[in-house]
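Note that one protein chain is taken out, while the other chains of the complex remain in position.
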Amino acid sequence: MFDFLDSGQYDLLGAFWVTAQLALYSAIGSLVWGTALVAMRVSPVPLMRGFGTAYVNLVRNTPLTVVVVACSFGLNQTLQVTLGGDDFKEIGFRLAVLGLTAYTGTFVCEALRSGINTVPAGQAEAARALGMSFTQVLTLVVLPQAFRAAITPLANVLIALTKNTTVAAAIGATEAALLMKEMIENEAQALFTVFGIFAFGFIVLTLPTGLVLGWAAKRLAVKR
Amino acid sequence: MKLRNASAAAAAAVVLALTATACGTGSDSGSNGDKITIGIKFDQPGLGLKTPDGSYAGFDVDVAKYVAKELGYDEGKITWKQAPSAERENLIKNGDVKFVVASYSINEKRLKEVDFAGPYFLTHQDLLVRADDTSITKVEDLNSKKLCSVTGSTSAQNVKEKLAPQADLQQLGGYSECLTGLENKAVDALTTDASILAGYASQKEHQGKFKLAGLSMSDENYGIGLKKGDSDLKGKINKALEKMVSDGTWDKLVKQHFGPSGYKNEPAPKIAG
Partner (left out) sequence: MNSVLYDVPGPRARQRNVVYTILFLVALGLVAYWVLSAMADKNQLAAEKWSPFVTDSQVWTTYLLPGLAETLKAAALSILIALPLGAALGIGRLSDHRWVRVPVGAVVEFFRAIPVLLLMMFASAVYAQFTPVSSDFRPLYAVVTGLVLYNASVIAEVVRAGVLSLPRGQGDAAVALGMRKGQTMLYVLLPQAVTVMLPALVSQLVVIVKDTALGGALLGFGELLSQNRQITANYGANTIAAFTVIALVYIVLNALLTHLAARLERRLRQGRRAAAVKDVAPVTNVEMGGANAGGV
């Protein structure tokens, strides 16, 4: 039943390694981009607020498939952005990270915004009374508390991101979903085994994230 | 109370939708009485294309029309059905279509599942390059080039395994995606059957932009796929194809659909009994 796995024809671990890398790089990228977006959305400059709001509302309402495929067509095929990749395999991977970051950043932004809303107004008011500027209020007082309050929603975003990496299959990144598609076509008789393997793989990837971050959320919660 | 009404309505809607789709499933078995269902491509200019006004155009479409007419079905009696490459065997085996005319190359693997009438057209795997590009003259030149093809196609596997293993191959969902890259110089060549490439190059938006490299990298005999063992239908279709070649319709259709690209077609292949 499992003999097709021994043939060496399918690089299962390799595919899941690509999935994990996609998730990791996109997670870092979207955390940075999401923080920048939320800073824009609460900033005193009206134009930045407008841009942040417009970006979040536009990108959040676009299917991820469209975002990722648009990265491939628009950036690579038309504008010839290669992001320093040498061949299509590398370029595909980097474009996928870019697309996932652009999309997931909006959800990180929303999670952080809900985190900011949990910080009592008195905190920011006290900081301002001490003479802090907007940047200081945000980076020294509000965001550190907001991050701790936002761990649970951020964990959910991370889990969703891990699952969303499968969309990169649409632009040919050699990750798990693409391999599963190939295996379903070639090993039709072992359909349930194939699905079981990939389901297990994703559970292994997502379950610890939820547990660890759930524990962290409890530990780090701001006691009030 | 309002809530309960809403959920009842929702449940009714689901049941309705399911039965509606279910009804559509079983009723059609290729041909019933005076109708015939034929599988073609919907997205390949020159071969089988659904045009904006909802009609269908291309060489495969016209061949299918001719054959259907010989079998006694007028154009109005034909129901067209989309036959994507991966679905062609299933469509035939399930009896969803009477036969398939969809750039369907005859090969060993497919012969195990379906029968073919014809061949009605011989073509080769070739490259489409930009009109001003002269750097690709033989297969080996590909090793230093960026190449595009459709995910999982035999042309793509051919390149990867035999022709030019070092070529940087990008696999995308469809040919027009590759064409965008070719136009913008993100890729250097697009590879698949010459007939398909000629179809794209002949489109009025593309005339003069692309050309065929003229490399014959494989032989592809297009046949008309039909249910295994239906020798009666196979014989009738073969007779229709022979007549199409002998009365000059075949030449006319080839000129009409592939002419503008400067594609040099092979003569009509001999029908294998």
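Order of writing sets the chain letters: A and B. Residues in each chain are counted from 1.
Assume a contact is a pair of C-beta atoms (placed from the backbone, for glycine too) under 8 Å apart; a residue touches a chain by one contact, two chains touch by 3 or more.
All values derive from a computational prediction rather than experimental measurement.
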- Query: Quick one: which of B:94, B:107 or B:157 touches the chain that's been left out?
  - Reply: B:94
- Option touching the unshown chain, where A:28, A:130 or A:160 are the choices: A:160
- Message: Please identify which residue in B:51, B:107, B:135 or B:216 touches the non-displayed chain.
- Response: B:51
- Message: Contact with the hidden chain only, please: which chain B residues?
- Response: 3, 7, 10-11, 13-14, 17, 21, 24-26, 28, 42-45, 49-54, 81, 84, 86-87, 90-91, 94, 96, 173-177, 179-180, 183-184, 203-206
- Message: What does the interface between chain A and the hidden chain look like in terms of residue numbers?
- Response: 42, 44-49, 51, 57-58, 60-66, 69-70, 73-74, 77-80, 104, 107, 110-111, 113-114, 116-117, 121, 124-125, 128, 133-134, 137-138, 142, 152-153, 156-157, 159-161, 163-167, 169-170, 177, 180-181, 184, 188, 191, 195, 198-199, 202-203, 206-207
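The rule is short, and it goes like this: only the chains that are shown with their structure count from here on.
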- Item | Interchain centroid distance [CA atoms averaged], chain A/chain B, Å | 39
- For the complex, which residues does chain A have touching chain B? 72-73, 76-78, 80, 87-88, 92, 170-172, 182, 185
- Note on the structure: chain A partner, complex, touching residues on chain B are 86, 146, 151-152, 168-173, 177, 180-181, 184-187
